[in-house]
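In what follows, a structure is listed as C-alpha cells, so that the remarks can point back to it.
In this view, the complex is presented without one of its protein chains, the others remaining in place.
And now, subunit A:
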Amino acid sequence: MTVFEDGSRCPGCGRPRIVRHAELFDLSIAHMDCDAFYASVEKRDTPELADKPVIIGGGRRGVVSTACYVARIRGVRSAMPMFKALQLCPDAVVVKPRMEVYVQVSRAIRAMMEELTPAIEPLSLDEAFIDLTGTARLHGAPPAVMLARLTRRMQDELGVTGSIGLSHNKFLAKIASDLDKPRGFAVIGKGETEAFLRPKPVRLIWGVGAAGQEALERAGIRTFDDLRRWERRDLAHRFGSMGDRLWHLARGEDHRRVTRNAPVKSISNETTFHEDTGDADILDGHLWRLAEKVADRAKAKGKAGRIVTLKLRRADFRIVTRRATLPDATQIADRIYRSARALFDQLGAPGPFRLIGVGISELVPAEQADRAGDLLDPGAEARARAERATDAIRARFGENAILKGRALR
C-alpha cells in the first residue's frame, strides 16, 4: 500500500485514479455494485461486442434487464420496455440473459469478498454490503485498500468491474457506490454526512419508490433538509413505523448491521403473458397458479403474510397495484387467491394486461397464521384443510399428483 500526499498520479502504478479523503482509512462499511454486470459478462465472453451497445433482455416484448454503458449513453435504462430501448438505440445488440453464467461469476466475486470478511450481505447477484470493521490488522491494510484490491482483482481475474461506496453505515455506503460509476470509489465520511445529505432529494432512500415519494411530497418533504425539520414524534405519527427510520436517515444514521441473511420482507411471483389479455378466465387461472406458488414458497420458509398485493401491468405499461390487509396472516393459497381475486374484481380497470403478479408481505412466522376461522365463510376452514392434504400428497407423489381444475385454465 502506498500513501502519498500530492501528485496527480499514483507513484506505484502511474494511474491517474486517486482517492483522497480525510477519513479514508477510518471507514469500514462498503457497498459493492458491479457495473452493468450482465452486459460486462457478455462483453467479456464475446470480445466483438466490446464497443457495441449491448442490451440484455428477453425478446421484443420483454424489458431491458441491463444495458451496457454504450447503450446508456443513448438513453437506454434498466426496466425500460425493449421496443422503446430499440427506438432509442436501433443498432443495439440484444442478448438473451444467460443466468447460469452470471450466477457463476457472482459466486466467484462472493468468494473474493469472503476472503476479506464473513460479514457480507448480498442484495442480488451483482451487489453486496461488506463490513470490514476490525479487519485492518488481519489484512495489514485498512478497509479502503482491501476494497480497491477487490475491484482490481475482479477486473483482472473475472473481467468485470465494480464500484465501491465506502462510508460509516449501509445507507450511505449504498448511496456512495452510485456516485462515481463505473469503476468508482466514492467515500462519504462522518464529517461531511450532514452537508452531503441536506440538499439531496429523499428519493435517494432505498425503498422510497414513487408512492413513498408522493407521500413524502404531500407532507412537503422533498430533500433531506425538509426531512430534518420534522420532529421525531410527528414523523412517527405521520409515517408510522417508517417515521422513526426517516428521522434517523435524515441525520445520516442507519444502525442496521451487515448480515448475511437479511430477513425476507415479502414473497411474490409474477407472469408476463405471451400476448396481452383481458380475459377474466385466463387471468383467474394465472391468479390461482401465482397464489399457489406464493403459498408454496411461504410454506417452505415457514412464513405467512398479512398483506396480499395484486400487481398488473397494462398494455400501455402502466403498473396497477392493489393491496388488502387481512385480519389474520395467511400462507394458504386459497386465502391468498381469494383476496387477490377480490382486489382484481374491484379494480374497475379493464385489460388488456401484459403481466400479473401476486405477493404477500408483512410476514410473520407460520405459527401465528391462519388461526382464526371466518364466520361468513364457513367453507374456508374445510378448503384450508383440503389444501394441507393436497400439500401432503404432492410431497409424496410429486408436484402434479393433484391439481385444482382452475390451475388448468
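The rule is short, and it goes like this: contacts are C-beta pairs under 8 Å (C-beta built on N, C-alpha and C of every residue); 3 or more make two chains touch, one makes a residue touch a chain; residues count from 1.
The working rule: contacts and distances are computed from a predicted model.
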UniProt protein name of the chain not shown, from "Peptidoglycan glycosyltransferase MrdB", "Beta sliding clamp", "ABC transporter permease" or "Phosphoribosylformylglycinamidine synthase subunit PurL": "Beta sliding clamp"
Option from A:Met80, A:Leu326 or A:Val358 whose C-beta touches the chain left out: A:Leu326
Among A:Arg77, A:His237 or A:Arg371, the residue in touch with the chain that has been omitted: A:Arg371
Selected from A:Val145, A:Leu158, A:Leu249 or A:Leu343 as touching the chain missing from the view: A:Leu343
Chain not shown, touching residues in subunit A: 218, 306, 324-329, 339, 342-343, 346, 364, 368, 370-377, 381
